[in-house]
Structures are given as C-alpha cells and as structure tokens.
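With one protein chain held back, the other chains of the complex are shown just where they sit.
Our next item is subunit A:
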C-alpha cells in the first residue's frame, strides 16, 4: 500500500490478555497438543463472539464489534473522529512533547490505544449454573496470553473497517501463539507466547511477530533469519531482536531515561547545508542520574553511557548500559588503570572510552585527534560521512570537558558547520522542556 501523506496515518493498537486454562488428563505430548488446540479454538471463538468488546482508552467510546453496537460513535465515522475524542493526551515521561515532528524513521502517526474486554453480563438466553467436578491426579495448564495487535489506517478509514481488521489481527495472533507454543513445547514444559511490534523500513511498515516468552535472542536466530528472508531485509544489521521492538509514542519507558531528546528541536538552516544526524535511538545520560553524584568529573562516563545505550537499543548488544563502577572495573581489567581506580572520581578521556567500548561491548572505534577546537570545523566532511554511514553518536573530549555530538549541519560549498551536542553536564531532572530550552543545542 503506497502512502501518500505520512501525517494522516493512524495506528490503532489493541491490547488485552486472555486466560489460557485447560485440564490435562495426561502429560503425553499428543494429548497436550490436542487439548491446547481445542482451548485455542475456544479462545478464537471468544474473539468472534458477541461478548468481545473494544474500549478506546481515554474516551467514552465502547464497541461491540461482532454485534455492530457502537457507543458514542457511529460505525461509519472516520478514524480521525476518535482522535478528537481523546480528552487527555498522556505526556511522555519527563515533560510535554512537541507535536508533529518530521522524523524520517518516525511515523509521525498518532496512536490510538484500545483495550480488549469481554462482557460477562447477558440479557439472555441463559442457563442454570452447573458445577462439574473431576477428582483425579492430573495436570493443569494456566497461562496468560498477552494479546497485542496494531493496524495502520488512514484517517478517513471507517471505524467499522478498523474493528474488522483488528478482529482479524487478533484471531491471526492467536493462531500464531498456538503455533509458537506447540513449536517450543518440550515434554510437558510449555512457554507462553509474546507478541512484539517492529517498525521496518517503508513500505513494509509496522509488523507484529510472536516470539516464545523468556527465550533469549541468541536462541532465536533461526526464526530471525527466516523473518529477514521473508521481509527481504539485509542481514548485516538487526531488525528483530527484542531491543528493536517499536516503542509507541504514547508509551512510557520503564527506565525513565529520555529517548532522542534532540527530536524536539528544529534544525538550523545553512546555505547549501545538509543535516547529518545520529540514526536510531539512544537514551540521554547526564550528571546526577542513578543517584550517582558525578558532578564535575563524570562527563566522559555519561557520554560513554549514551553511546552504549545506542548499541543496546539498536540490538547490537544485550548488555545494559554500564555504571561508573563497571566502566572503571573494565579499565582495570584491560590493564589501563590500577585497581584503586574503581570507586574513585577520576576523569577519563577518549582513549579510555575506546578501551571500554572494546572490552565491554566488543565494539571498535576510531579516534580523531584535533589539536584545537577550531580545527574541528575542517573535519566537517568526515563527521558528515560518519553519520551517514555509521550513524552512531560521537564522543568528543579534551582536557576537562567531554560532550556527545549527535549530528552536524554542514555546507559542502561554504564549509560552514553547526554541531548538535548532547550535554552530559546537565544536572536536572528528565524534563524535556527544560532540557531543550535551557541547554543550547548548537554551538
């Protein structure tokens, strides 16, 4: 489907959990398979039943899609009407977002969250309550299936169409969950399934994949390879690792760090200038975070943390962002520092950053030396090229200061250059508004 205007896209995301419960008379594999399939069949029937309900979060809209009953909206209304009914916009953790940014990777789409519910009251026909009791040494299977489907629609699509597509997506997801559970069954041990969304380059867009829960990424290589093939994606960068999962704009990050705060800024205009920026997602690390008082000495550590976060969030590494102690320990481990370095408040420089990246994350990096700050301007081409080809953040350190360069606006013809800097010296809270207003982003 070709998308003419990306700004009129709306994502409808429905989330809900269904209970998977069944009684197993025996733990023989074929018996479990049969009972499981039957139980999934019942769950699919529930989705198709009249008790299935969608409620739109933050609105009074309630829909019974299989009964064609719509509360507070008509089935023929276009999707954008639902947007208008959303009374309160959930602010991102740490402050208000700027509306309508033009990101290349970002969908600039609005996300409408729905909840899947089941109605348990009925006007009729009804039957008398019956209890059936079986006493027998056996097994019981009990799991919660976290359903999570998303469909992309145009703002003019009708609500009815969207609901139909969501129902289909939910049914399809249940089938996939059944397949994944049966595939990863070992004897009588079963794993639940977990759906994750991934944003692939256009025109493939948003794709949902069901993975077995609790299985680490490295054991799922075969599945990812098959997915890369199916979607014709290159094999040199990860797309389907758990860290690559798409983060919906209206979701909070559990760790509380801001992501890509530079998106809230506007680019400078240079004559014949072009903007070259970091590609992907990083989290903003700065002074005083994590209850670590590193005011005055930790800037390079924080810059290093920002860089590590980039590798983790693009799915290249699974290690979490290292703490100051871990960074110091790594330097001791490679022999760069003495043992008493750990726990001290000593600065580090580019060389140390390179050593840690190599030792902890297995990443090679290049160091570019400039004897004076003014010389940096002559490296414009190289910097631009780096952002184009590698797209990773750059740590710049010298003497007593360190910063992170996230991008450059560079004019090939005039040689003018502007830098987009992420400043680790900030000591305040994760408030996006304060960060983008108070801290000058460009030198």
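Going forward, contacts are C-beta pairs under 8 Å (C-beta built on N, C-alpha and C of every residue); 3 or more make two chains touch, one makes a residue touch a chain; residues count from 1.
Simple rule for what comes next: contacts and distances are computed from a predicted model.
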item: Name under which UniProt lists the unshown chain, selected from "Protein odr-4 homolog", "TBC1 domain family member 7", "Ribosome maturation protein SBDS" or "Serine/threonine-protein phosphatase with EF-hands"; value: "Protein odr-4 homolog"
item: Residue of A:21, A:179, A:345 or A:381 touching the missing chain in the full complex; value: A:21
item: Hidden partner chain, touching residue among A:62, A:182, A:292 or A:434; value: A:62
item: Residue of A:121, A:266 or A:413 touching the missing chain in the full complex; value: A:121
item: Omitted-chain contact residue, chosen from A:189, A:266, A:364 or A:413; value: A:189
item: Residue numbers in subunit A that touch the chain omitted from display; value: 16-19, 21-24, 27, 51, 53, 55, 60, 62, 69, 71-72, 115-144, 146-147, 188-192, 213-214
